[in-house]
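Below: the structure, in structure tokens.
A single protein chain has been omitted; all remaining protein chains appear in their positions.
The chains carry the letters A and B, assigned in the order they are written, with residues numbered from 1 in each.
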Amino acid sequence: MLGPILETLIGGLLTGVLYSLVALGFVLIFKASGVFNFAQGVMVLFAALSVARLSEFFPMPIAIALAVVVMIALAYAIEFLVLRRLVNQEGIILFMATLGVTYFLEGFGQTVWGSDIYKIDLGMPKNPIFVLESVFPGGLLIDPSELIAALICAIMVVALAIFFQVTRVGRALRAVADDHQAAQSVGIPLNQIWLMVWAVAGIVALVAGMMWGAKLGVQFSLSLVALKALPVLILGGFTSIPGAIVGGLIIGAGEKLAEVVLGPVLIRMFDLAGGGIENWFAYVLALMFLLVRPQGLFGEKIIERV
Amino acid sequence: MLYREAGQFKTSYSADQAIFSIAQDRWFVMIVLLLGFVGVPLVANQYLYTEVFIPVLILSIAAIGLNILTGYCGQVSLGTGGFMAVGAYAAYNLALRIPDMNFILVFALSGVVAMLVGVLFGLPSLRIKGFYLAVATLAAQFFLEWAFARVKWFTNYAPSGSVAVGKIELFGFAIDTPDRKYLFVLALVVVMALAAKNMVRGRLGRSWMAMRDMDIAAEIIGIRPLNAKLSAFAVSSFYIGVAGALWGFLRLGSWEPLAFDINRSFQVLFMIIIGGLGSILGSFLGAAFIILVPIFLNQLPHLLGIPLSTAAVSHIEFMVFGAMIVFFLIVEPNGFARLWAIAKEKLRLWPFPY
Partner (left out) sequence: MIRKIAGIAAASVLAGGTLGGPALAQNEQFIPHLVYRTGAYAPNGIPFANGVADYYRLVNARDGGINGVTISYEECDTGYATDRGVECYERLKKKGPTGAAYFLPLSTGITFALTEKAPIDKIPIISMGYGRSESRDGAVFQWNFPLLGTYWTAADIIIQHIAKTEGGFDKLKGKKIALVYHDSPYGKEPIALLQKRAQMHGFETLLLPVTHPGVEQKATWLQIRQNRPDYVLLWGWGVMNSTAIKEAVAVAYPRGKMYGVWWSGAEPDVRPAEGGATGYHAVTLQHTAGQFKVHEDLKKYVYDKGNGNAKWEETDEILYIRGMINAMLGVESIRTAQAKFGKKPLTGEQVRWGIENLDLSAARIKDLGFEGVLKPIKVSCADHEGARTGRIQTWDGKNWKITSDWYVADDNVIAPMVKDAATKYAAEKKIAPGCLTN
């Protein structure tokens, strides 16, 4: 019994890394501009589609570089056409605007890039490897492509951390995140910073989309991964980068374990028509946690009695 | 000129407290009601009934429900689809298991069931708020969707998980044709909208709005957050549950949990944002807009005789719909209700603006 559980745990953690990456995009934007960007999921799709379709014409590195340009252009367009015109609106209005952007991009992405299933070939190994075959019967299964994806995500996170801590732009970003007005009063241009944040979120989406797409292929439904990342946000907090990462791992591992271990028990107890509890389990897990610790894992402690 | 309240004096308290205190408003509402009950049945065809009027009216009820929670009490919810599903499945089971129950009672009770579930999922609102709460209500959405797909009792052990409803009868009348369905829904909508309008003008509504505007201040003036928030969840879920039951029985006839998925939640949320937060009228305008625009966009190239592939039409529909949402938010973030108020203001002075 230990073998399968361990295997599920590993698989869950590796999936969790991808959730973290999507959640990271949310956090970056929320932290800097207070926008709950529902379009993050469709940005992941759009980025992945760009890479997939461009790589049909160009070698992979050039395709990726072009996709980065596309994502920066997209960030600029969103900032210029939507956000700039909605400054000082309430959070929910901004949220709805990003939902509008989501619809637009779903149509636009399919018009430009098509709605078939496309491939991103990063040359990742497809077949699983088995470790510790002496300890567990059948060994422990590890998907090497997910391991590589996790590694790339880790590098991405370290790079972002360095970017935020060391560079001038990064410092400005943190200043804006802490206090818009104070940042503006010391001469940090808010619009440029927002543009920068959206571009960075676009690149994070690109990495997430490539990792996901390389494994499962790129198709319209990829935009729904956004929903998988939302419980990560409540668990980790909307404003915490470490929260997004740790939260992603917990949610990933938690939901897979729940499905594999708890699912069959529930089915037997209540005579259910199949499991599939992972879809809500993540939310309930996050919710339970929230009732104990309303600011999330590493969220800022805003003392706010409700 | 057209909309002049000068000369209309309120001589009693009841006149002062009337819902429509101005004669023009009263006339206007009367005309709209007359159009709804008499005018529409004279001109509408089956397509208009089943695809325009009935969906708009039913989703208006859901929008009023969500508006009570989000617009008046300030609690953002993304679980509307789930609560509609509760109403629909409650109604299905009530009608199935208690034969010959009056359908008014079936719909009312299904609203009550949704209300109880709503209060349960509203409990976290006492601890968290804002987007945290919004995401937390997604827990309700996904859990309920899952429960109706999995627990066999809810679907009466239907092997496919899809349920179908039988004939609906009310006081000996079979509600089977589109025009009868329409009139039934319209009557229900009028009653429920009136009730909602009165509720939000009363003590309850004021406590919700106080909670929305500043929770701490509200607490200080003696409004208990527990009562205010949970009552908002209760009333809102009741409306949404009734809307869900009507959606299942009068619009779909046969459905699966996918009919109440998260897109439904977003759809209703769009309605109240576009229509206007904190406005009953806005709920109607928003519902009409969100239902009509996609239908219109889908047929526009066809009407104009532009030969476009089916795929292109769908993609354009997505793009234009998204762009319109953004456009309206930029132009008028307070929704159609605000535009309506501005129009009234203009009409009051017209044609002499000074």
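Points worth noting:
Note that a contact is a pair of C-beta atoms (placed from the backbone, for glycine too) under 8 Å apart; a residue touches a chain by one contact, two chains touch by 3 or more.
Not measured: the values here are computed from a predicted model.
Although one chain is not drawn, the whole complex shows that of A:L222, A:L235, A:I251 or A:L297 it is A:L222 that touches it.
When the full complex is taken into account, the listed residue touching the unshown chain is B:A149, out of B:A62, B:A88 or B:A149.
Against the chain not displayed here, chain A makes contact via residues 4, 7-8, 11-12, 15, 110, 115-117, 119, 126-128, 141, 143, 145-146, 215-217, 219-222, 224-225, 228, 255-256, 259-260, 263, 273-276, 278-279. Interface residues of chain B facing the missing partner chain: 28, 32, 35, 40, 43-48, 50-53, 149, 159-162, 164, 166-167, 251-256, 258-259, 261, 281, 284-285, 288-289, 292, 295-296, 298-299, 302-303, 305, 309-311, 313-315, 318, 336, 339-340, 343.
The rule is short, and it goes like this: only the chains that are shown with their structure count from here on.
Computed from the mean C-alpha positions, the centre of chain A lies at a distance of 32 Å from the centre of chain B. Residues 70, 76, 124, 126-132, 134-136, 138-139, 142-143, 145-146, 149-152, 161, 215-216, 225, 262, 266, 269-270, 273, 277, 311-312, 314-326, 329-330, 333 of chain B are the ones that touch chain A when the two sit in their complex. Listed in rising order, the residues of chain A touching chain B in the complex are 36, 81-82, 85-86, 89-93, 95-97, 99-108, 110-111, 115, 227, 230-231, 233-234, 238, 270-277, 279-280, 283-284, 286-287, 290-291, 294, 296, 304-306.
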